Every structure is written in structure tokens, then in C-alpha cells.
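Take a look at the structure below.
Here the complex is missing one protein chain, while the rest keep their positions.
Let's look at subunit A:
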Amino acid sequence: MTKLFEWLAVFGVLGAVWLSLVNNKIECALIKQHPTLILFSPVIFLALFGFYAATVVLYRVFTFNNCEKAAAELQEEIQEARTELTKLGFQFKDNHD
């Protein structure tokens, strides 16, 4: 089963439950008391999920490691490599130093 069909299956089931609730196919006191809540529940879930997604993504952006140490080390290693390679007879095409 592809991911697309997994999603369609889950949304199909959820949609069917929602439709039967909206159309009063299932008897339940709670539903009768909050008809608008049921009607708008997909939108509410979507908004909540959007909020969750935005929070997670932003949190991960701000906690994304800045590898400054790795970058600095690399710069040093580049110098070291250039020096050693020159000693070994390597001719660099240009002079960066």
C-alpha cells in the first residue's frame, strides 16, 4: 500500500465518522449539545495541527546546531592541508593564502 492510499484510507474513515455525526446517524447526547463544534471539528483539527507543525518547525529551526567549531576547525585543516600538500610537491592552481 502506498503512502497516498494510507492517507486516503485514514481520511476516508475519519470523514465517514464525521459525516455520520453531522447527519445525526449516531445518537449521542454530547453531539446534540454541540452541533457547531462537530460541524467545524475538521477545521479545528486542521488549525491545531497547523499550530503544532509551526511550533515544531520553529523550535527545530532555533535549536538547529550552528557548527561554528567545526567550521573553524575546517579552516585550520585547510591551511594545514595546503602546507603539507605543497611539501609533498602538489602545485595549487592559485594562491589562496
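One rule holds for everything that comes next: a contact is a pair of C-beta atoms (placed from the backbone, for glycine too) under 8 Å apart; a residue touches a chain by one contact, two chains touch by 3 or more; residues count from 1.
Following the convention adopted for this analysis, contacts and distances are computed from a predicted model.
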Handout entry: Identity of the absent chain, which is to be given by its UniProt protein name, from "Dolichol-phosphate mannosyltransferase subunit 1", "U6 snRNA-associated Sm-like protein LSm1", "Elongin-C" or "UBC core domain-containing protein"
Key = "Dolichol-phosphate mannosyltransferase subunit 1"
Completion exercise
Out of A:C28, A:A47 or A:C67, the sole contact with the unshown chain comes from A:C67
Exercise for the section: Extract the touching residues of subunit A with respect to the undisplayed chain. Expected result: 2-4, 7, 53, 56-58, 60-61, 64-68, 70-71, 74-75, 77-78, 81-82, 84-85, 88-94, 96
